[in-house]
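Certain chains of the assembly are absent from this excerpt, and the rest are unmoved.
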Amino acid sequence: MKKEIMSPAMKTEGKGVKVFYGEYVNEDYLFGYISRIIYGESGLQNIYILEHKFWGRLLFINNNLQFTSRDEFVYHEALVHIPIQSAPEGFIKRVLICGGGDFGAAREALKYPSVQEVIIVDIDPKIPKLVREYFPELLPEDPEDKRLKLITEDAYVIVNQYLQEEKTFDLIIIDSTDPDIGETTQELSHALFGVDFHAKLKKICPTGIIVQQCGTPFTMKNILTGVYRIYKEVYPEEEIYIYRANVPSFGSDNAFIMKCPFKNPQFPKGIELSNTRYYTFEIHQASFALPKFWKEALEL
Amino acid sequence: MKKEIMSPAMKTEGKGVKVFYGEYVNEDYLFGYISRIIYGESGLQNIYILEHKFWGRLLFINNNLQFTSRDEFVYHEALVHIPIQSAPEGFIKRVLICGGGDFGAAREALKYPSVQEVIIVDIDPKIPKLVREYFPELLPEDPEDKRLKLITEDAYVIVNQYLQEEKTFDLIIIDSTDPDIGETTQELSHALFGVDFHAKLKKICPTGIIVQQCGTPFTMKNILTGVYRIYKEVYPEEEIYIYRANVPSFGSDNAFIMKCPFKNPQFPKGIELSNTRYYTFEIHQASFALPKFWKEALEL
Amino acid sequence: MKKEIMSPAMKTEGKGVKVFYGEYVNEDYLFGYISRIIYGESGLQNIYILEHKFWGRLLFINNNLQFTSRDEFVYHEALVHIPIQSAPEGFIKRVLICGGGDFGAAREALKYPSVQEVIIVDIDPKIPKLVREYFPELLPEDPEDKRLKLITEDAYVIVNQYLQEEKTFDLIIIDSTDPDIGETTQELSHALFGVDFHAKLKKICPTGIIVQQCGTPFTMKNILTGVYRIYKEVYPEEEIYIYRANVPSFGSDNAFIMKCPFKNPQFPKGIELSNTRYYTFEIHQASFALPKFWKEALEL
């Protein structure tokens, strides 16, 4: 049989551009996705959506994977249920989400009937729009839930406004892209992640919980240590807690930091919901145990 | 010394998103670029621009690399100088470029003082805009050259209009993304690459040259064989010529097909320009020599 | 200035072959290492050692990353300290490691002064040799520790021999490459991971602990569910425990399964060592908390 020399062109299949997309995790280390870029834009933020056989869909903002449709529930459940269950049952009524335009955190918070109001303040109007089109599973169970309000604005501006209006919250969730925090400096690249911003949050959330996601410290240690420094500057040290969750698509464990005025937040205080896929009371407690090398990095 | 366990986050450098971008060339075979995506959009066409240490900038449309700033000159010189020099000196006065919104082909054609008019008809208004911003080196030496006209329209529509106006050309260049041509069928995915379109071109270019780029047949054989079949259906077989050029970023040799009514096009007939970087009269002649496996695939 | 067209060849730097090495984690999903292959062989097992800027050195056997020099301690500490601390203080005296030719598990076990004997039985003589050359940090603190014995042999054969000799152990660690366990079948590809083998282990470890690593269930669920099925067949169900650890280079959490006759293994029973980098008593307890989707997959 005669061997073929030339080959026909690969067939175009499906939507978007088939590529190998390699996301940098650390120096010379990447997560590689053989996938299709089904959405791309380089506007206010660089946004790319990939369609992938294993992960489902992936949303990248700027340099970083935000979530995949396969495992986003881990991140969002850890971000939301741990603070809510750290408070006495029924305490959390008003929730402010800074960032979080993907609805995932709101979806989790709205699972509690005692929650009366959830406000998302996200600067980029594209994210909610794209989630509605490409990630409908992140929307609240009732997409028309009257308790939910979406504001397209810089959270800094809105927080100032609430400060003037003397509006307060029981839970503030900072669910943003990873901040750009230097190792040795307290100056932050972005206004939202500074001492200044937290000083304001403290005022509009005087008796509640303020939680912030802090990336994966194994590959971005300075984000956790930087935010921890800020928390210590603004909040009483004995009210600061760090916990973690393994979001498979993030690789190593993700860190979260929480200002919580309630004692022993590692013991959940509410009623366990049945409609979670990651979170349980057992997981709640275990989340606060930190590897020795985390504690050393944090000088705990 | 204590070994470091955690690592700080990678610093953001420069514009855009640092990724490993792997372009599929054939099954399980990719060209990989460690680079920044500095422009992305998923509109009329999927357009991505990468910034790369070795290649400079790269423009991708849909699945395919269009050109890099380092070696685009090879492609554009082969596409333009070979047909122009195949005609008697001074013959080529009016040039129509179907596609070619990147200006590269126009830039080469305008190097001939005898060329009086170059019309680019490209359906996508984004390409000229992006080239002006990201690839200014593709613009004509005199960007205000009065001989150049850019029309944003489907070439099919414009050709019909010229047909009615009885406007004719001496050279038509089809400088488009790779057509989607099946191996066994004469039906073409895109109107521009069919017998029908060429039948019209033949009428508005009755005594001139019609050249079309045909991809890299080693990895997309069916494009060359498909376009060749169409040429044979529309043009006299003895006026059809195939030539090639090695554009380094394309990998294997790129094919071009030309309907040329002038005898012995392999011998250049004009005056050799000095402002080329790839093309010479020697190269002109050599371009027409095809590897044996090409001739076998084409049944030549 | 004239733009450079050609480029000089890349300089050879350092030892080995600079490549992008992409390890498949799941379908179309890879961990990519820009690194040097400093050792390669395709003998009894396919063994590759990479040198990498972030991870240090990485050892691959067959399809899978075994460990990196940066974070192997997490895996080895979880594999060893959790079982040892689950037993009453001083109980673990004789340790058998099936596989584990990399010395990492032995290094951890030998940290306990009460441990009197550690036997490694690894079929591949290359692994200890390569670890001595490329990963000396995995060797025991005292490389000449008289308590350690290395046997190059199939563990199945040695276990049979111990069975006849009526030699017993207090702790058996199965520290091997991931077994090849089908989802629906109880037949195992490799003799070491079957009911048969565990039935023998049970006899030579009648009152002790038997621990086995089970890969990362998020991307290889069947290994954990398969080994769990075998444990349930061989050991009393109430003595079976599953725990997890996040080894950053493995991506998602790694699973471990343990037959432990001592009650409440989640509460450590010994004296906390100071020379660990991951393990603490807090971590010990938290390791037994499983995400809800793990429990569902295991029907717990």
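Chains here go by letter, A, B and C, matching the order in which they are written, and residues are numbered from 1 within each.
Just so we're on the same page, a residue touches a chain if its C-beta (ideal position, glycine included) is under 8 Å from a C-beta of that chain, and two chains touch if they have at least 3 such contacts.
This one's a predicted model, so the numbers in the text were calculated from it and none came from an experiment.
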item	value
Copy count of the single sequence across the entire complex, 3 present	4
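Here is the rule we go by: only the chains that are shown with their structure count from here on.
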item	value
Longest centre-to-centre distance from chain C, chain (CA-based)	B
Interface residue identity across copies chain A, chain B - same or different by half	same
Rounded Å distance between chain B and chain C, as computed from the means of their C-alpha atoms	55
Centroid spacing, where centroids are CA-atom means, of chain A and chain C in whole angstrom	32
Length of the line joining the C-alpha centres of chain A and chain B, rounded to whole Å	45
Where chain A touches two or more other chains, by residue	22, 26-27, 30, 32, 34, 218-219, 293
Chain A contact footprint on chain B (complex, rising order)	5-10, 12, 16-24, 26-27, 30, 32, 34, 37-42, 46, 48, 60, 62-63, 178, 180, 183, 215, 217-223, 293-294, 297
List of chain A residues in touch with chain C within their complex	22, 26-35, 52-55, 71, 74, 218-219, 246, 248, 251-253, 276-280, 282-283, 285-293, 295
Parts of chain B lying in touch with chain C, wherever the complex brings them together	5, 7, 20, 32, 34, 54, 70-71, 277
